[in-house]
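Sharing a structure, written as structure tokens. Questions coming.
Now for subunit A:
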Amino acid sequence: MTITEARHRHSPLVRRLARESGLDLDRLVGSGPAGRVTRTDIGRAAAGGDSSEKQPAASVRAEEDAGDRSTVMPHSAVSVVEVDMSRIVSAADRSDARVGQTSALTAIFVEAGLSGLRGYPALHALFRGGDGGGYRHVAVAVETDDGNVTAVVKDANDLNLGGLTRRIGDLEAHAKASSLTIDDLAPARFTVAHARRFGVILQAPVLGPGQVAVLTAGSIVERPIVVRRPDGERVVAIRSMSYVSLTYDSRLVDAAVAARFLASVKERLETWRPDGAPLPDR
Partner candidate 1 sequence: MAQLTYREAVARGIAQEMRRDERVVLIGEDVAGAGGVFKTTVGLLDEFGAKRVIDTPIAEQAILGAAMGAAMTGLRPVAEIMFSDFFAVCWDLVVNEMAKTRYMTNGQVTLPLVVKTGNGGGLRFGAQHSQSIENWAMAIPGIKVVTPSTPTDVIGLMAAAIRDDDPVLFFEHKGLYAAKGEVPDGDIVDSLGSAKVRRTGADATIVALGLMVPRALEAADQLAQRGIDAEVIDVRSLVPLDTTTILGSLHKTGRLFTVEENPRLLGWGAEIASIAVDECFWDLDGPIQRITTPHVPLPAADSLEDLVLPSAELVAATVEKALQS
Partner candidate 2 sequence: MRLPLSDHRYGEHEIVLPPQAEDRHDAADIDVVTRLDMYRKLQEMRQFEKRAYDLFMRQLVKGTSHLSLGMEAISAGFGAAMKPDDYTFATYRGHAHTLARGVSMTPVLAELLGRANGLMGGKGGSMHLTSVEHGMMGSYAIIGAHMTIANGAAWSAQYRGSGQVAVCFFGDGTTNIGAFHEALNYAAVFRLPVVFVCENNLYMEYTSIADITAVSRPAADRASAYRLEPVVIDGNDADEVYLTAASVLDRARRGDGPSLVEAVTYRHGGHSRADPGKYRPAAEVDAWKAYDPIAVYRRRLLRLGVPGSDLDVIDKEVADAVDLATDQAIAGELPSPASAFTDVWADGGSSWRN
């Protein structure tokens, strides 16, 4: 079952019963078909506030949530956009120290992904933690000599670009030193990855149980592309291009929403400015 808005999963009856019982539907796990909350679920929750309500807890909770789907593999779908990274690359060329580091580039992708999520409450709801706060379930793929590990960026929503860069840099250092903790390695719902190895330009990983989406930026490659000049004439120019893909669970995320999310990420990346603020709208 695909959804465009999380609240559409709840029937009018269920919404009313929840309202009357003072229950938060987002905290309830559904036992009905395709995970629907049923009137029986409401009845049980209202009676005892028991295990049918989600408990806030760090990785333990994350596993519990993932466990709801742990026996069912997500149905992966992929959408891809092509992003002109020239602006960001030229900032790096102008020796902006913040952009030069690989962790900084990853942080830029994470930040773009987060801003996309903020613009889409539908996706937002999927990734929100049980404490109602920030993106505890945003992770980044960190490269080590043994391959990629996924590490959680805590409170990602509260960090600015600089903070994200530092946090990701820390995780990468720990990963290299093999000193990541269990806490850091919690399974995540939303992951950002930057594929740089071996010049891979497009990567769309298959989702594992509990994962909802992975945003992957491919290697940045200089290529000739068609550009429209301000006077309207089209010319061929050399630009630094990257394929940015979103792999997502098609049962939970609508293809149209995925497309709009990617468009928002693309916009953010293509209008990026060194001071962290995007360019004003054209």
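The rule is simple: a residue touches a chain if its C-beta (ideal position, glycine included) is under 8 Å from a C-beta of that chain, and two chains touch if they have at least 3 such contacts; residues count from 1.
Picked so that all candidates are chains of the complex that A comes from, given by their letters.
These numbers come from a predicted model, not from an experiment.
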{"item": "Touching chain, any copy counted, for subunit A within the complex - options 1 or 2", "value": "1"}
{"item": "Candidate 1-touching residues of subunit A, taken from the complex the two chains share", "value": "1, 11-16, 33-34, 38-39"}
